[in-house]
Each structure stands twice: as structure tokens, then as C-alpha cells.
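A single protein chain has been omitted from the complex, and every remaining protein chain is retained in its original position.
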Amino acid sequence: MAERGQRVITYAEAIREAFVQSMERDERIIIIGEGVPDPNAIFGTTRGLQKRFGAERVLDMPLAENGMTGICIGAALGGLRPVLIHQRIDFALLSMDQIVNNAAKWRYMFNDQGSVPLVIRMLIGRGWGQGPQHAQSLHALFAHIPGLKVVMPATPSDAKGMMIAAIEDDDPVLFIEHRWLHGIRDHVPEQYGSVSLDRAVTLRQSKMVSEMCVTIAAFSHTVVDAVMAADILEQCGVAVTIIDMRSARPIDLEPVLASVKETGHLVVLDTGWASCGVSAEVVARSVERGFSMLKKAPVRITPPDHPIPTSHYLTTDCYPGAKAIVSAVFDLIDPRKTIDNINIVRDFLSDGPKDVPYKTFTGPF
Amino acid sequence: MAERGQRVITYAEAIREAFVQSMERDERIIIIGEGVPDPNAIFGTTRGLQKRFGAERVLDMPLAENGMTGICIGAALGGLRPVLIHQRIDFALLSMDQIVNNAAKWRYMFNDQGSVPLVIRMLIGRGWGQGPQHAQSLHALFAHIPGLKVVMPATPSDAKGMMIAAIEDDDPVLFIEHRWLHGIRDHVPEQYGSVSLDRAVTLRQSKMVSEMCVTIAAFSHTVVDAVMAADILEQCGVAVTIIDMRSARPIDLEPVLASVKETGHLVVLDTGWASCGVSAEVVARSVERGFSMLKKAPVRITPPDHPIPTSHYLTTDCYPGAKAIVSAVFDLIDPRKTIDNINIVRDFLSDGPKDVPYKTFTGPF
Amino acid sequence: MNENGTQEIHLSTLERLYRSMLRIRMVEEALAERYPEQEMRCPMHLYTGQEAIAVGVCDHLASTDAVFSNHRAHGHYLAKGGSLQGMIADMYGKESGCCGGRGGSMHLIDKSAGFMGSVPIVGGTVPLAVGMAFAFKTLKKNRVSVVFFGDGCFEEGVLHESMNYAVLKSLPVLFVCENNAYSVFTGLEERQPKRAIVDIARAHGLETVAGDGNDILHVHTAAAEAVRRAREESIPQFMEWQTFRWLGHVGYQNDDHLGYRKPGELAAWKTRCPVQRMESLLQGNHQWCSEQLESIRKEIDQEIETTFIDVKQCPAPDPRTAGKHVYGSTTGSV
Partner (left out) sequence: MNENGTQEIHLSTLERLYRSMLRIRMVEEALAERYPEQEMRCPMHLYTGQEAIAVGVCDHLASTDAVFSNHRAHGHYLAKGGSLQGMIADMYGKESGCCGGRGGSMHLIDKSAGFMGSVPIVGGTVPLAVGMAFAFKTLKKNRVSVVFFGDGCFEEGVLHESMNYAVLKSLPVLFVCENNAYSVFTGLEERQPKRAIVDIARAHGLETVAGDGNDILHVHTAAAEAVRRAREESIPQFMEWQTFRWLGHVGYQNDDHLGYRKPGELAAWKTRCPVQRMESLLQGNHQWCSEQLESIRKEIDQEIETTFIDVKQCPAPDPRTAGKHVYGSTTGSV
């Protein structure tokens, strides 16, 4: 985890730094994707790489998601270590065949005689009217498939460390970034170093002074919501433990169970739909393994079960944030509490537009 | 549900009958898929249809899953009612883009100004060395997506009634058939009639005489396993209620909750992987809605978390059947019971090859 | 026929084409002007510079013919007769928008005009147009289905699957490839080898035509024949038109300073502005005076201004309706 004293950079810069340091170390790494060398440079994350590492290792590509995924698998089997990038995870649906039928199974079906060291970065869009086909959080589709690793770092230091680990990994890793995390700044180690792909982490743990306590297990950008909610909840006397789940496959339940043992209450947050989502899996496993520790049924907080409309007027309730979390926690630990009669909440939660990551953001996106 | 006195036909014949009766009623229905008019006739389910309804309504197609799905969506928007068939659900991965981005969202994103009355039949393969790419149970990928309906009938009468309902439905319905169900024979109504797509059904309910009772919620072919397990369990004094879930989206939890209220024990069976699967969803919802009724944590019984190998020697434990269910139920209701000391179990469970649906079956498959 | 193989076109047609192109141009200029107000909160891909293609093709279509399109849809939508009010209202996220606000710039529809839908997944609508043509043929409707897409889209496998089926079944479909030489910031040479798109389409068995997409007379004449052959003989057609977008891939600004295009490329294409070429034609061959042009401009301007005023007054949709219409009945909701 990030430590004080390290210099502060954004999530996007952290990914870029992971690329630079990895590529310097290992000549076999190539970066490929629509727009990788272009002026936008995948929201800055690939800026300058082509100049530095040459056009043979840093490549744009045709619009051909399934074909290019297969080509990257072939290149990986041939000794390269490709990182393939999709600017929206929605585009990756075109390549489900190659990801699920080939990448996920190559090592297994050929009895360990080959592996696919391929990283596929997929960005989850949100806000500024991304709409039904550009704002999906589809990671659960991949988390269902044995043979894949599916990580969703939420902090800049994890973004760097997990990208390095993903590139070092000999198996296919889907590296899923929420677009709204890119601007987040935090302390990030300067040196090359990996963060393991299969460990959830306790991000924050407030001291329990009463029975009012809760465990929040959060994926990706919902970690940000969880932190905001925890600020509010703590001021209301609720002790909150936030587990940044980090990975959707494998799911590391240990810190969740350890915390639930103390709190007895679990809230699971995800950016993806509930049904057959990673939130369902966390609930199912928590119950299977921690039934007797739970005082009440775990609660899932996820987007509602419909596509995301474009109009910002319509998306008000599509991205449940801190407010929804606080409400859910109140319901769980003390149903008499309501969010409306707590002044502190109003101070925390702005009524500004909900379709931008921060107030000064302007479109287009 | 099927009633005694009706004539007995197979699951495959029931589907064919649904086609014949639907197509006679509605000229707009077309059937399209690789091999639809060929001598194998999709395992008999499309036999004779081309002769009867003509080559304009009953069509073979090129190998182009994504394109043909889009073409069927376009045809549906243009006033036809296509039924598209994939001989293996694994091939449908190629068409995830059209299914998820277009079919599932058309009505929603265009504010109810169009709908996609499309049925996509997908067959789950199993046995006779289908192996890693031909024996996947991928329905959870679709069950995650709002805008789709995903049904998995387990009985011949449901196969007929739900196919009729799927064809009548104005929204995209994925009709998922387990290959091993095709040969199952049962009473099926002769007349045209639909079975609703969103209702689970209590298939069997044994009288409770003691505390030893359990609710089994089963999808698709696992209903067959559940019935076998129930036969054994009942002889051991365990009362079993089997809910045939019928649909993976929507999931109808009412009969499950009603039964769990009585039994306090829930076992969920699915042919698909556990992680982010429909079994996870059933467990999560049962807990969310029935926490206080559950005496113990629900149990999931699913294939192990790896691809299916080809060798029949290796698949012994890949398809947990009646034996695994009986064991799990014993663990749940009385951990001292073990399957080995119960003679009756041995009589029920054969040691024959596990890669064929019935003993007289011969390959190739 | 003149030297371009184009027919002499009646003045009333020229005026219609001019009006249609100019209207698209002016609507997009108005959008660009207002976009920085941050009230149209959705990605927008302006069509400026490419107007001749949409207009030249759609002029031959009836409202019962179908058009599908992509992320860069404004021109196709307007040329096909889609409601201006419906489009702009959707960009503002309003209830009266053509998708009730659910779509925005990237998802347009106006079924009454035969504009059957545009979506931003590249290639997403191509097979849909083929499927619609299949329905037209099966249901014996005397209609044509048209799909507009870019040079980038041609790289998607689904396009080839769609062409194969269109030819296999002799469907009344017209593929219109707008080759503006870029996909976002990426030039054609980084995505496709040096060979002609249209040659691949022809090898698939499609009837093809290619040319200068900024020459409305060429587009219009070729499209007349293509639409006729598709409609009357059910022979699928493919057109590849060279053109250029003037503004950035997304957003409202010129982005030429970013340096991803060849120097002078934009300037050269601007001299081939389809709107201006038509103005010269009208003023030259047909002796129109500038007042005539000006009055058309005024009319359109009036329409646009009124529309924006109307749209801004329209009510926003109720967020509680966001969950509606996932399914036709309620049976599907989980």
C-alpha cells in the first residue's frame, strides 16, 4: 500500500509509470490498442511510450476486437508479452470468444504446455452521457470464467503495482479500470514493484466503540464511495471497515470474513449489476463461510437492473453513492436512523451534477 | 405442468412440436441456424420443418455468429420473429456483442420504440469428450444482463410450453437446452399452449415427517440429478422439495422462499460454474430475503472451477450428480450421516461411464 | 451524362440537396456553438464536411425505406428526415427527445422517417441493416435498407459477415462506407494495408461504386442507380466515398493542431466543401444571386433557433422512469 512520503501522482500516471518501468525491464512487452500512440494516449496512460520504446513495441491497431485479441494470444504464445487495451469494456464483448475459449483455456486444455501471458486493459465508462453502450461494468462476465484473472485496482499505488504484477503474470489478466479513477491522486512508490493480484486489502478500519459497526467490501470505484460514506458514518458513531476487494477473480474473502467476525454486518458494493455479479458471489461466499458470524443478511449496493440511460437527468439513481451506502448501513444497524435527520450528511453530499467525476470536469468525455 | 393421460414424447420432440404449432399460427416466425434443415436437424428438433414451411422460413446459415445474430435482430426489427439456433452455447460467445449491446438494449435505449422478438436457442454440450470448448454452461453470462430473458426448461412439457412462450414474447429470449435433456420422455400436452417464462415451479414435494428436510433449487439438467437424489434421500427419511427454477433471468424466488420457510435448508444446483453464476445469485437472494428462515448457510453444488477436460477418465468429478447432492444434504441436516453407510445409495448410483446420458448411448456425439 | 458520369440534375433537386446539406451544416454549427454551455452532456461526433454523402444517398429514399447509422449520425438522421426537435431534445437529455433522453447524440431514431437507429458500437448496426433488408424481401415489401459506416468500421469482421449474407441472399441493401481516412486520431495506413476497400466489397460479389464523397452530384447520381438496383432487382450495393471530417473526432472543436493529420490535408479538403461547391454551382450554372442563398440560410437559421428555444423549455424526464422499458411486459425484471 501507498505510504506517506512517497510522491503523489494520479492513477493514470501510475499506470503509465508501470508501463515504462516494465518495458524497460522486459523487451518482450508490447502495448497495443486503438489510440495507444495518439494524442489522447488512452487518457494519458500511454503518453510518450511510442517515442520511448519504438513503433514496434507500442502500436495502434485496426478496429477488430476479436481478431486482435486472437493475434495477441498468438503473439503471447510466440514469446511476446502483449498488453491489449480497450477504451471501453463494452467493446470487449466482441472478443469474448477469444478471451473465454482460447486465452482462459490454453494452459489448461494443453496440459500446461503453453500459457498466455496477456494483459487486457478494459476501461469502464461513466458520466457525460456515456449511455447504454458505453457505461457498462461487465467484469462479472469475465469473473465467471476459470482461467482468467480479473483485477480492478482502486488506488494509484495499486494501479501501478497490479499492472506490474499483471504484466509479470504468465496467465491472462484482465485489468479493469473505472474511468473515474484516472484522476485520483495518491502516494505511489517510485520504484518498480508489484502488488499481488489475489489479495483484498483492508483500506481503513475505524475503532469500534459500540455495537454500531459494519464491514464494507467494495470493488473498483465504489471504494471511493465507501470512503465518503465512512466519513459520514463515523461522524454518526458507526465504525466502518472498508475492504478494497481489488480482484474479482480470484476473490479474496479472508479480510472480509475477519472483519465480519467483528462487525456481524456486511455491505457489498460493486459498479456492476447485481444479478450474477461479483456482489452476488461475495454475498454467497460470505454466507457459506461466515453464516454464524452474520447478524443480518448482507446487503448489496449496485446499479439498478437496467441499462444506463444517456440523459444526466435520468441517471440520478443509476450510480448509488455514499448516500445510498449510508442509508443501507443505517437500515442494517439501526433502522430508526434515517439519513434525512442527520445534518452531517447534507454537508458531505453535494447536489451537483452526477455525471462528472469532479466539479470542474467539462465534456466532451 | 405435464399431466398424466397426455401422450408421452421426448424433450426434443416437444421443441419440434412447439415450432410446428407456432409456425402454423404465425407466418412471421422463421427458424435459422447452422444445420437446421440438415439430416441431423439439430438433434431432431427441426426435422421436416423446411419441407413443411419452406426454405424461406426454415434456413441454414453461414458460420458467422455475430453477424447472423445482428441480422436476426434486424429481421426482428423489420417484422419477422426469428429463432436463431447455436448447436453449442460456446459458439454464442462470438455473438455477445450483438446480444448484449443491441438485442438486450434496443427497447430500452430507444425508449420503447422498438423491440427485438428474437429467440436464441443455445445447447449445452456434455459427455463423449466434448471437452474444454464444447461443454460449457455459460448461461450466467447472459443472466447478468438486463434486457435479456434466459430460460432453461428441464422437462419436455416445459420445453414445449416455454418455447411457445419465448416465440410469443416481444423481447429477446435465450432458450438454453442441456443436450442430455433431449432424450427425456414425459407427458406433454398436444395442444398449443405456453408456459410462463418467469415462474419457477415446485416439481416435487415429499411429506415432512421430521426435522430432516431440505429445499433443492435446481437449474436445467440438474433437476434430473435432484430427482435421483430425492429418491435416495426419501428412502433415508429426508423430505425433499425440488424447485425447478426454469429461468435464470428473471429468477423466481417465491417457491424457494416458501419452501425454505418450511425446511430451513437450501441446496442450489446448477450446471454452470459457481463464481458469479446463477447459483450465487440464488444464494444471495435467498439470504437477502430469507435470512431468518435459514437454519444453515445454503449450499451450492456446481461443476468445479476449471474447464471440462476431454478424457472421460478425468471428468469423473466434473459433473456432480445425485451422489454429491445426497452427501451435501447429509452434511446439512445431519453431519454424522455418510453416504457410504447407506446401502440404498449404492443401488441407485451406477458406476458406469459418466460421459453418456444413458447406458445404451454410443458415440460419436 | 456529364464527364463525372453524373446525370444533369433538375434545379429543384439541386435546391433540395443544397437545403438539406446546408441544414445539416448549420445545425451542427449551432450544436458546436452551444456545446460549451455544458447542457448537452453527451459525446458528439460532428459530421461537418461529409454532408454530401448522407444527402446524396437519402434523397432517393422514401420514409418507408430504412436507414441505420453509427456514432456520427446527425447528418444521416437529418438527411433521412428525422425530427430536428427530437434530436436536439435528446442531446439536452429531455423527455421530448427522440429517445426520451435515453440516447443522446449517439443513439438517434425516428421511425416515422425510416431512420431506424444509430448506435456507437462500431459495426453494431451493419448486420441490422442486412437483417432489415432480409425482412423486407421476405415480407415482399418493396423497400431498401441502407447503412452508413466509416472506414474504421470496415475493419470489423461483422462487416464481412454481413456482406457475405447480403450477397448470398440477394438482399435489397446498400452499404455506404464513408472513408474519411481516420478512425479517431488514427490514419488509415496504420489500420489497413494499401488496397481499396471497394475492391474487397466487389470480391464479395457486391455491386460497387467509389468516388469523391464531397461531390454531391456524383453521389446523388450513383445512389439513384444503386437504390434502384437494390429496390427493383434486389441486388446488394456497396459504395465507398472519400471524404473528410473537419472537426475533431468527438466534441465541437477543430483539433488539427494536435498534428495527427497530414499537413495541409484539412485545408485541401475544405476547398472541396460540398456546401460551397453547391453554392458555386447554383450561382454559376443557375445564376442564383446571393440573396437567394441568404434567404435559405435565414429560414434554416430560424428553424434552428426556434428549436433550441423550444427544447430548452422542454421538461426533463423523471429519474424514476429510468427503470422503464427494459422489457415490454414486466415479466423480465429480476
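Lettered A, B and C in written order, each chain numbered from 1.
FYI, a residue touches a chain if its C-beta (ideal position, glycine included) is under 8 Å from a C-beta of that chain, and two chains touch if they have at least 3 such contacts.
The model shown is predicted, which means the values in this text are computed figures rather than measured ones.
Colleague: List the shown chains that the missing chain touches in the full complex.
Modeller: Looking at the entire complex, the absent chain's contacts are A, B, C.
Colleague: For the full complex, which residue in C:S20, C:N164 or C:T221 touches the chain that was left out?
Modeller: Checking the options C:S20, C:N164 or C:T221, the one contacting the hidden chain is C:N164.
Colleague: Out of A:I71, A:M208 or A:M228, which is the one that touches the chain we can't see?
Modeller: A:I71
Colleague: Return the single residue from B:G78, B:P117, B:P132 or B:P255 that touches the missing chain.
Modeller: B:P132
Colleague: For review purposes, identify every residue of chain C that touches the missing chain, sorted by number.
Modeller: Touching the chain left out of view, chain C contributes residues 155-161, 164, 167-168, 191-195, 199-200, 202-205.
Colleague: Tell me, which residues in chain B touch the chain that this view leaves out?
Modeller: Looking at chain B, the ones touching the missing chain are residues 34-35, 38-40, 60-67, 90-91, 94, 128-134, 275, 304-307, 309-318, 353, 355, 362-365.
Colleague: Under the stated touch rule, tell me which residues of chain A contact the chain that is not displayed.
Modeller: On the side of chain A, residues 30, 56, 61-62, 64, 66-80, 97-98, 101-102, 106-115, 146-149, 169-171, 196-198, 249-251 touch the unshown chain.
As a convention for this text, only the chains that are shown with their structure count from here on.
Colleague: In terms of CA centroid distance, which chain is the most far removed from chain A?
Modeller: Of all chains, C has its centre farthest from that of chain A.
Colleague: Based only on mean CA positions, could you tell me how far chain A sits from chain B in angstrom?
Modeller: 32
Colleague: Where in chain A do residues touch two or more other chains at once?
Modeller: 66, 90, 94, 131-133, 274-275, 305-307, 309, in rising order.
Colleague: Identify all positions of chain C at which a residue touches two or more other chains, and write them in rising order.
Modeller: If we look for residues of chain C contacting two or more partner chains, we find 99-103, 107, 119, 121, 124, 157, 326, 333-334.
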